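Okay, structure first, notes after.
Removed: one protein chain of the complex. Kept in place: all other protein chains.
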Amino acid sequence: MNIAKNMLFKKEIIEPSDELVKETFWQDVFKSLRKDRMAMAGGTIIALFILVAIFAPYLAPYNPYEVSLDLQFQKPSMEYWLGTDMFGRDVLSRIIYGSRISLLIGIVPSLITMLIGIIFGIIAGYFGRKTDFIIMTVSDMVLSFPSLLLAMVVMYTLGASLLNIFIALSIVGWAGTARVVRAQTLSLKNKEFVESARAIGVKPSIIMIRHILPNCIPQLLVLFTLEIPGSILSEASLSFLGVGAQPPASSWGLMVSNGKEFLFNAPWVAISPGIAILVIVLAFNFLGDGLRDALDPYLKQ
Amino acid sequence: MGHYIIRRLVISIPVTFGIALITFILLNVIPGDPVALMMKDHISADVVARVRAQMQLDDPAYIRFFRFIWNALHGDFGVSYKLNRSVSSLLMDAFPNTLILAISGALVSWIIGIPAGVLSAVKKRSFLDNSIMGFSLLGVSIPVFWAGLLFQYIFAFWLGILPVSGFDGPEYLIMPAIVLGWSSAGTISRLTRSSLLEVMRNDYIRTARAKGNLELKVVINHALKNAMLPVVTVMALQVAGLLSGAVITETVFGIPGIGRIAVNAIQNRDMPLLQGAVMFTTVLVILGNLVADVLYSLLDPRIKYD
Amino acid sequence: MNDASTILEINNLKTYFYTDKGVVPAVDDISIKVKKGQIIGIVGESGCGKSMTSLSIMQLIAPPGKIAGGEILFQNKNLVGISKAEMRSLRGNELSMIFQEPMTSLNPVYPVGKQVAETLLLHNKHMKKAEAKQKVIEMFKMVGIPEPEERYRVFPHQLSGGLRQRVMIAMALICRSKLLIADEPTTALDVTIEAQILKLMKNLQEEIDTSIIMITHNLGIVAEMCDYVYVMYAGKIMEQADVYELFDHPKHPYTEGLLKSIPRSNVQQNKEKGLYSIKGMVPNMLNLPKGCRFHPRCIYAEDACREVEPDLVDVGEGHLVRCIKYKN
Partner (left out) sequence: MHKIQELGGDDVNRVLMKVRNVKTYFPVEKGMFRKKSAMVHAVDDISFDIYEGETLAIVGESGCGKSTLGRTLLRLLDATEGEAYFEDQNIFELTSKELRQLRKQMQIIFQDPFASLNPRMKVTDIIGEPLVTHESMNKKEKDERVAELMEVVGLRKTYGNRYPHMFSGGQRQRIGIARALALNPKFVVCDEPVSALDVSIQSQIINLLQKLQEQKQLTYLFISHDLNVVRYFSDRIGVMFVGKIMELGPTNEVYDHPLHPYTKFLVAAAPVPDPHERSKEKLILEGEIPSPINPPSGCRFHTRCPYVQDRCKSQEPELKQIEGRMVACHYPLV
């Protein structure tokens, strides 16, 4: 049998075999995420909280800011499901309104943090040398501060307000993101596909945006979902210490702080907003853990 | 390895300097007039002028900064505006309390966190694993101040077995240490578990099994030492976390430590005291990181014999 | 059948992986026989199941993989279903293995000498540490590690790839095992170092009188080292024969294609016609083609090949072929 045909000029089309993965990145991630019950529970709770925050005025049974001293420290009852506080304000209504601050605090500083961290991290990792040294030394310094203390100092200087909480948490938070992005950039920079883009003559700015950033997405997603509960907890702590949200705002941390004086007489005032914090933070952590598992193959590529 | 430690020490000098600079800028430069910040608006103009002169605030910022550094190097952080005592003596009084609290918190987190993480990894996907991981996640998610109040309510008020607050003996330490250590214990056990599982996938673990090792020996002799490397790194980062937590724990449990000094300084707008407390704590963090780095280099021969 | 000279006999071994996407028959009903002092070659491309065969013998298959059937008779003892303790006493002692990646197969945090001594101490409960050390140093000399006393104390990252593989070999043979499984032992090494390691393995095999199963994708190594060869494709043995017979008269179209498609360094080849190449690619193990697994890539494929899976047929003198062209 003559099989030694000319192997060189025979026309061939290679079929992809059907073993090969057909899902795109997002399809694959959502598919594994859907199988994770805890992550789905976390996601559902987050969705519920977002709805509560949006429709707070329709859901809250009472005006959260209305003071009526003759209604002080009502025990939880059919009328006041979670009781009232020292000013006779309905705790449940205040928690419902508090979800607005918490979610806003959770998401906005995390976004700012991510943005700053991404920019500095990519630049440090890609250009290396002096740029890297300077950015990383500053981030080392920021990371050497106990984060709460640094945020407290910023709040002391800027004064307590919602905007300043955003600023304080962003100043504290960017360094961690920058580290992760830098490490990822360093490993991607030496990947052959980045070298190949350089060989083609693609400009550094486009390499960073087109080739490096999209490949940091798995890390960034995980980081982002874990950054949010961190921000929520930090705001709650700052407000608890009196340098965060100011009265009469219905921040959960502030509510716990206000209630702590009356812990033994009216425990519901301090305990119930704490449960709200715990639940939302747990929900984000569940989702974050689930995402981490779902993204596991991409995180290690 | 000696080189490594020396290099590490040398590097922490500019870091400390930079931290002093950041602290100084945040507290002295950005808003313009620290005295106005301290006094708010209920003090007369000549008092402000006197304080300004006393604090030599009319000098340019860089001179004040170098004076601050020079004095800080001599252990002088100035005088507390509110308490009228030297900041360093106030800090030195408070320091042992914070140190005891932080160490007990760290011990709680290591003694519980590491074995729990190992158990979780070995009994992967069992009921035990799920319980440990649930408890860890709870620790990571729970607001420290709220946990403190909850503990006070349950153990001090309801069961009456522990003192509510104060710092007069070992029994006063139990609740704060657990509250403080719980969240780090959660982080450590989660990390120990994932690190150990990761290490167990390595080729040298297969080699250890192929030698005929007992599975338990494979984990303890071959995997654990490697798995502890990232844990040690995180333990260093937790020094900062523990000191952050100490601020809250000290406030909740009324412990006269550096964290509470900082909180009070903010409430009293006592700038020199706040500045001192921040610098002091941050230097502690840098020292903690140094210790962890040395520990790391002892564990990892790739650094040790470089 | 079980004469004394047979050290290992695998009958109808099946190792399956039960994944989310379905069952992967990584090793699908294979039978292998190793005689005392023999070097057996298992060749095949990535994913053909050759490494899984070796891990099955060592009973080191991790979930979701499982031995789904068959028997592995090592010195007439079936290793499938043997107690864990009994298996441990064999591993590293009478049955040992070296791996492809000498860089990652040694524990980075312990000195290499200690890691080799561990094997010795595990299987000789009464041995003193000093005696073990002495034996390890002797073994280091035997595998050609220069300055063995000093090398006892160094860490893996301080050694080159070739030396690490020598350490792995020392570890595998320190208990004078009866059977050494070498899974791509030189793939990660440079050519001149590869030649050293292959020569060392051959010398040790004669000196210690061990049998070797050499798992490789490199037909050159097979030609140089092995006495008898099994060719695997997609979990099955396609052809098995004495090494000379296999290279001189390959019967299976896959073997034939493989041999034709490798360029050779020892002869000048005609470049004009191009290199022979097997069309297509390795099939999906989750969705194997019906009939003969090789038929989509086979230039001789007929209708019958697409329907029935051929049996392994003896064509004489220990040469077996799984192809429809050959009948008993």
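Order of writing sets the labels: A, B and C. Residues in every chain begin at 1.
FYI, a contact is a pair of C-beta atoms (placed from the backbone, for glycine too) under 8 Å apart; a residue touches a chain by one contact, two chains touch by 3 or more.
Computed from a predicted structure; not experimentally measured.
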item: From C:Thr19, C:Asn78 or C:Gln269, residue that would touch the chain that is not displayed; value: C:Gln269
item: Touching residue (missing chain; options C:Leu60, C:Val154 or C:Ala223); value: C:Ala223
item: Touching residue (missing chain; options A:Glu66, A:Glu79, A:Glu195 or A:Glu261); value: A:Glu195
item: Given B:Tyr4, B:Phe95, B:Phe135 or B:Phe155, the one touching the chain that is not displayed; value: B:Tyr4
item: Residues of chain A in contact with the chain not shown; value: 7-9, 12-17, 20-22, 24-25, 191-193, 195-202, 210-211, 214-215, 217, 301
item: Residue ranges of chain C at the interface with the undisplayed chain; value: 45-46, 160-163, 190-196, 198-199, 217-224, 243-244, 247, 257-259, 261-266, 268-269, 271, 274-279, 281-282, 297
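The criterion applied here is as follows: only the chains that are shown with their structure count from here on.
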item: Chain nearest the overall Cα centroid; value: A
item: Whole-Å separation of chain centres (CA-atom averages), chain B against chain C; value: 53
item: Where chain A and chain B are represented by their mean Cα positions, the distance between them in whole Å; value: 22
item: Whole-Å separation of chain centres (CA-atom averages), chain A against chain C; value: 49
item: Where chain C touches two or more other chains at once, by residue number; value: none
item: Overlap residues in chain A, where contacts from two or more other chains coincide; value: none
item: Touch list for chain B against partner chain A, complex; value: 14-15, 18-19, 22-23, 26-27, 30-31, 37, 137-138, 140-146, 149-150, 152-153, 157, 237, 240-241, 243-245, 247-248, 251-252, 259, 262-263, 266-267, 269, 274, 277-278, 281-282, 285-286, 289
item: Residue ranges of chain C in contact with chain B within the complex; value: 58, 60, 84, 88-93, 96-97, 99, 101, 104-109, 118-119, 122-123, 155, 157-158, 168, 171
item: Chain C contact footprint on chain B (complex, rising order); value: 202-204, 206-215, 222, 225-226, 299-302, 305
